[in-house]
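Complex shown without one protein chain; remaining protein chains in place.
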Amino acid sequence: MDKHRVALRGASTAARRIALAAVPVAFLAVFLLWPVGAIIDRGIRPGGALDLSGFRDVFDDPGLRHIVWFTFWQAAVSTAITLALGIPGAYVLSRYRFRGRSLLRALVVVPFVLPTIVVSAAFIALGVQESLLAILLAHAFFNYAVVVRTVGGLWAHLDTRTEEAARVLGAGRVRTFLTVTLPALRPAIAAAASIVFLFCFTSFGVILVLGGPRISTLETEIYRQTADLLNLRTAAILSLVQLAAVLAAIGVSGWARGRRDAALGLRSASETGRAPRGWQARAFLAANLAVMAALLGTPIVVMIARSVPHGFSAYTQLRTTARGFTEPPIDAVWTSLRYAVVATAIALVVGGAAAFALAHASRRRRRGAARALDALVMLPLGVSAVTVGFGFLITFDRAPLDLRTSWLIIPIAHALVAIPFVVRIVLPVIQAIDPRLREAAAVLGAKPRRVWREIDLPIAARAALIAAGFAFAISLGEFGATLFIVRPDTTTLPVAIYRLLGRPGATSFSEAMAASTILMVLTALSIMAIERLRIRDVGEF
Amino acid sequence: MLEIDHLRVEYSGKPAVADVSLAVPDGTVVCIVGPSGSGKSTLLRAVAGLEPPTSGTIRWDDRDLAGVPTHRRRFGLMFQDHALFPHRDVLGNVAFGLRMSRLSAGDAEARAREALASVGLEGFEHRKVRELSGGEQQRVALARSIAPKPRLLMLDEPLGSLDRALRERLVVDLHALFRSTAITALFVTHDQDEAFALADSVVILHRGLVEQEGDPQQVWRRPRTEFAARFLGFSNVLDARRVDGVVRCALGPVPAPDDSASGALRVAIRPDGLRVADAGNITGEVVGCTFRRDHFLTRIATPHGTFEVATAEPAAMGAHLSVALDPAAAVVLPAHADR
Amino acid sequence: MLEIDHLRVEYSGKPAVADVSLAVPDGTVVCIVGPSGSGKSTLLRAVAGLEPPTSGTIRWDDRDLAGVPTHRRRFGLMFQDHALFPHRDVLGNVAFGLRMSRLSAGDAEARAREALASVGLEGFEHRKVRELSGGEQQRVALARSIAPKPRLLMLDEPLGSLDRALRERLVVDLHALFRSTAITALFVTHDQDEAFALADSVVILHRGLVEQEGDPQQVWRRPRTEFAARFLGFSNVLDARRVDGVVRCALGPVPAPDDSASGALRVAIRPDGLRVADAGNITGEVVGCTFRRDHFLTRIATPHGTFEVATAEPAAMGAHLSVALDPAAAVVLPAHADR
Partner (left out) sequence: SSSSSGSATASQGKKASGTVTLVTHDSFAVSPGVKAEFERDTGLKLRLISNIGDAGSTLNQVILTKGKPLGDAFFGVDNSFLSRAEKAGIFTPYVAKGLSNIPLEYQLDPQHRVTPVDYGDVCINYDRKYFADHHLAVPRTFADLTKPAYKGQLVVENPATSSPGLLFLLATIAHSGAPGWQRYWKRLRANNIKVVDDWSTAYDSDFSGSSGKGPYPLVVSYASSPPAEVVGKTPEPAQSPVGTMTATCFRQVEFVGVLEGAKNRVGAKKLIDFMASEPFQADVPLQMYVWPTRTGTPLPTVFTKYADVPAHSLTLPAHEIGKHRDQWIRQWTNIVLR
C-alpha cells in the first residue's frame, strides 16, 4: 500500500518530467530530424530501394578519407587552442571587477555576428595568409565567446570558500585552480568544448575563405555535393559519416562532463567578483585583455577603418534605397531585431525545457533516455546547414507545416542553432544547485512548480540571460548557420551585408563595412541590455 | 499528533534509521539526542517527507503520510546546514514560507520582520545571506522555520553555533513560544542543557535505534543502558555484582533499585559523583587535569581503570590520590548492555 | 609567534574587526569567544590571509605577513562551514593538505587515515562528503586542518555539532595534541567548557574589539566588564555602591577588591551564587523554572529585578521565595561599563 502510493507520487513527477522533455523532442524531431532524415533518405533511397553502394565509393576515395581525418584534426586542435585562450578569459570576465567589464563581456560575442569575409580581410591585413594557421586562429576568434560565456556562466556563481580552503592547505593559485576549481567547472568546460568542437567540425565560411580552395572538410564537401552538384547520394553518405562522428564527439563530451553532478555552493555573481589584487592579478588581467584586444579587437578595428574611407558617407548611404534593395538597407536592422526576439524566445523555451528535463533526469535513473535527449539537443550544431536548408525545402511543403516561404522559418532555423547553447549554459548551473534548497522550499510549503519558480528559475536566471544574449547574437549574425534557407523578401542585416559585398565597387564595400559596424554595435548593445534584465522579484543573483 | 511506527530509512542499503517508534502528542516538545551519525537528521527528513521510508509508517492525526508530498504536510524543518536561499536576502528567506501560505506580501513581510526580531536580527533584513556570520545564518534559518507557524516544528540543531548567552535567551524564548502556542515540536540538539531545558520528553538515538526515551529528569538521572549513561556524562563505568541483595563495586556498596538482576552488573558514576578522599577505597596516580569553568576534571589512573573526578582545586600530575564514591550518584545498569 | 597589531577589517566600509591587538606565543593555545557576529571568524580569515586588513599588521616571528599569500603562510584554518571539497571523497579531503606539502601519495594517505581515525571516522575514507551527517562533516574538516601539522592552527568552531561525549573525547585529544606537538593554536568556540579546557589564554571579542583577555580561570572568575560578566553566565547584575570601603548591593555586602572605584558600581552573580534562603534579603515570586540537567533554574521576580537562581528542586510557579547571596561568588564591576 505504502509502496504503491510512493510509486504513484513518483509517476506524477515523472509525467511532469516527460512533459518537459517532450518540448525539445517534438521541436527537434519536426525541425531537425524530419528534414534531415528526408534529404538523407532521398540520397540513399533514390528510387525507393535502399542503395548503400555510395559508402564504398566514399571510403575507397583516399581524398575523402583524408577529408574525414582532417576535419577531426582541425576541430580538435581548434578546440584546444580556444579553450587555452578562453578559460583564462572566462576567469577574468567573471571574477575580476573592473571598469568596462560588462561592455567587454558583450564585445567578445561580436565575432559571432561578423561576416567571415570581414574577418578574413582583417586576418589578411594582419599578415596571416590563407592557411591552416589562419583557420585555427579564426576558429579561436569565433569561439572565444563560447568558452567565455559557457564557462563564465558557472564560474561567476562558484563559491570561493572551497578555493580558500585549498589555499589555506598550501595550494598555490595554479594548484588551487587545477585541483578545486577545475573539477567544479568540469561540466561547463566539457560543454564549451563540445560546442566549440562541433562548431569547428562543421565550420563552413572560415574553411572556405581562410582555408583557400585547397583545404576542404566534410562540411564543405557536403555543401559542394549538395548545393553545387546536387549529388544527393554522395552528400547523404557524407552526412551520415558526419553524423556518426558528431555523435561520437557528443558521447565523449558527455563522458567528460562526468556523471557525478556534485551540488556546489552557489553564490550571487555580484558577490564573487573582486577587484584584482596584487601585481600578479593585475598582470594576469592585463595579459588577458591583451589577448582579447589582439584576437578580437584587430578585426573590429580593421572593419571600422574600412567603413570610413571617406568620412561617414557609407553610413548615410545606408539610409537610402541602394541598388539591389527594395528598401533602405538600414531597415534590415528592424527585421533582424524582430527575428532575433522570436528566435531567442523559441530557443529559451525549447532549450530551457530541455535543460530542466535533463537536470532532473540525471539525478535518478532513466540515464539512457537522458543521454539520448542530451545528444539530440547538441545535434543542430553537428548537421550541415545545407542539409537542413534543403531538408526544409522538401519537407515543409504541405499544410499544416507549409513553412517554406514563411518568415517564421528563419527564426526557427536560428533557434535550432541557439538551443544547444541555452542547454549547455543553463544546465551546469541547474545541476549545481544544492538539492537541499529545493527541499527547504518544499518544507516551507512550495509545491513542485513553485519550487521550480522560486529556486531553479531565479538561480538559473542569470545563466539563462547569458544564454539569451548568445541566442540573440546568433540570430542577429545568423550567417553561416542558415545560408541555405530561402527567405521571403525581408532582408536581415547580415543578408544586406552579403548583398552589398556581392556587388562590385568601392562604395558598396564600405557600405558593407558600415553595415557590419552597425551590426556589431547592435549586438553589443542587445547583449548588454539583455543581461541587465531583471526578472521581477528575483533580484540579482 | 505525530506517530512514527517501526520506521526504517536506508541509504543505499545501509540503515540510517533502523527501527524507530515514537509519538509526539499535540502540544508537546520532544527532543532527540544521540551521537554523531546516529540518524537524527535522517529521522527528521523522513518525517518531513524528504526521505522515503524503507518500511514503517509515519502518521499525523491517524492519517498515514506515505502519499502526502512534503509541501502538503505543513511541517516546518530547520536544516542542520541551514539551506538558506542564496538568491534571496535575509527578509526574503524568512518571508518565503509565509508567502507560500498565501499571505499578502505586506503581512508576510511584517511577520517575517517579527520573526527576525525575535532572533535578534533587526536591521539585517536586506543583508545577503552569504555575508552573514555563522551564528547569524543559523538564526535566519531558525526564524525562517518558525515564521509560518507550522503544525509540527522540527529543528535540527537550532542553536548549535550560538554563544551561551544568546542560546540561553533563545532557549527561554523558544520555551515560551512552545508553551504559548502549544506548538508540537521535534528537535535535535547536541547540547544536553538545551534538550533538558526545552523538552517534555527526551529520546536518545543510537545507531538508528531508540536507546532510551522518557521524561528529561528521569532520563538524566536514571540512564538505563551503559551507552545512555556514558552519553549523558556518566564517564566512570565499572563492573559490579549483586550479592545477597547488595550491589558492590570496587568503590564500595551502591544502592540498587529492586528490579536490577542479580549477578554481573555495571555501575556508572558522573565525575561529580566521585570525590578525592583522604582515605578512599581506591588510590591512583593523577594522569591529567583540565580546567572546567567551575571545577577541575582530574583523571586518576587506578588498578580498576582510569576515573574522571571533579575536583575544586587543580591536582598536580603524578600525585597519588584516593577516590571515594557518593553512593547516591551511582546508577546501576545491566552488564553487557550493548556496546 | 603570532602578533596582531591594531588590526581592522571592514566589509564594505563596516568594521567586522574594529581594533584588535593580540599575541599568540609559540606553543600556546589562545581561544576566542564572543557573541555571534562579533568578528571572530573574520579575525581568523584575516590571519590566514583571506581578508585584506583595512589597517593594522599581522606578524609571524617578526615578519610582516602583508605581502605573503595565503598558501605560503603555512597556517591551517578549519572553516566554520567546513568548506569540504565536494569533488573529493573523505580521504581525498583529508589528504589534500598533505599532498600540497609534497608528501608522497602513500605517506599522505597513511597520515590522512591516521587523522581520520583520530576523529573517529575509520571506515569513512571513501564516502562522499555530501553523504555524511553534520557531525561527520565537521570531523572531516577538523581532520583535514590538523593533518598537515601547520605552524599555526586555527579552528573555527571545531566541535560545534558534536555530542557532548565525543566532544569531550576530542577536547582531551586536542589538548594532548596541542601539548605534545607544542602547536600554536588560535581557536573560536561557543562552548565555554571547551574554551576553558583547552586554552592557555582566553580572549573575549565584542563588536570587533577585545573586551577582556587573560588566563582562563582568571577570566572565568573575574570578568572585568558587565558585558564579559553576562557573557560568562553572570546573569544577575545589580547596582551597588561603595560606601566607606564596603560594597553593598540589594542582596547585602560584597567583598570588593581594593582597586575598585568608590561610588556607583555593579555587582554580578551567577545563578549558583544565589540560593533560596528561609530569610534572604529579598523576596519575590517564582515566574519560571526550567530543568538544567543537574539543577533547576528558577526565575524569581523581585522589586530589584528578576533573579536567576540555581535550585536543587523545582519551584512551583507563583510561590514566594527569598533570595540570598553567597558573597564569595559575587564580582564587583565598574558601573556603566560599555553596553
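Of note:
We call the chains A, B and C, going by the order they appear; numbering starts again at 1 in every chain.
Just so we're on the same page, a residue touches a chain if its C-beta (ideal position, glycine included) is under 8 Å from a C-beta of that chain, and two chains touch if they have at least 3 such contacts.
This structure is a prediction, so every number in the text was calculated from the model and none was measured.
Partner chains of the missing chain, restricted to those shown and counted over the full complex, are A.
Set against the missing chain, the residues A:R45, A:R224 or A:R436 yield one that touches it, A:R224. If you put the hidden chain back, the residue from A:S78, A:S120, A:T150 or A:T217 that touches it is A:S120. When the missing chain is restored to the complex, the residue among A:Q317, A:S475 or A:T523 that touches it is A:Q317.
For the options A:S53, A:Q280 or A:T405, the residue in contact with the chain missing from this view is A:T405.
Although one chain is hidden here, its contacts on chain A can still be listed: residues 117, 120-121, 124, 130, 208-209, 212-214, 224, 226-230, 306, 309, 317, 321, 323-327, 386, 390, 393-394, 397-398, 402, 404-406, 483-484, 486-489, 495, 498-499, 501-510.
The criterion applied here is as follows: only the chains that are shown with their structure count from here on.
Centres computed as Cα averages put chain B at a distance of 21 Å from chain C. If you average the Cα atoms of chain A and of chain B, the two centres end up 54 Å apart. Contacts with at least two other chains are made by residues 81 of chain C. Residue positions of chain A touching 2 or more other chains: none. Listed in rising order, the residues of chain C touching chain A in the complex are 48-50, 52, 69-71, 74-77, 79, 81, 83-87, 96-97, 100-101, 130, 144-145, 148. Contact residues on chain A toward chain B in their complex (touch as defined above): 1-2, 5-6, 8-9, 159, 265-268, 271, 434, 436-437, 439-448, 450-451, 454-455, 458-459, 538-539, 541.
Only residues 161-162, 164-173, 175-176, 179-180, 183-184, 260, 262-264, 277-278 of chain A touch chain C when the two sit together in their complex.
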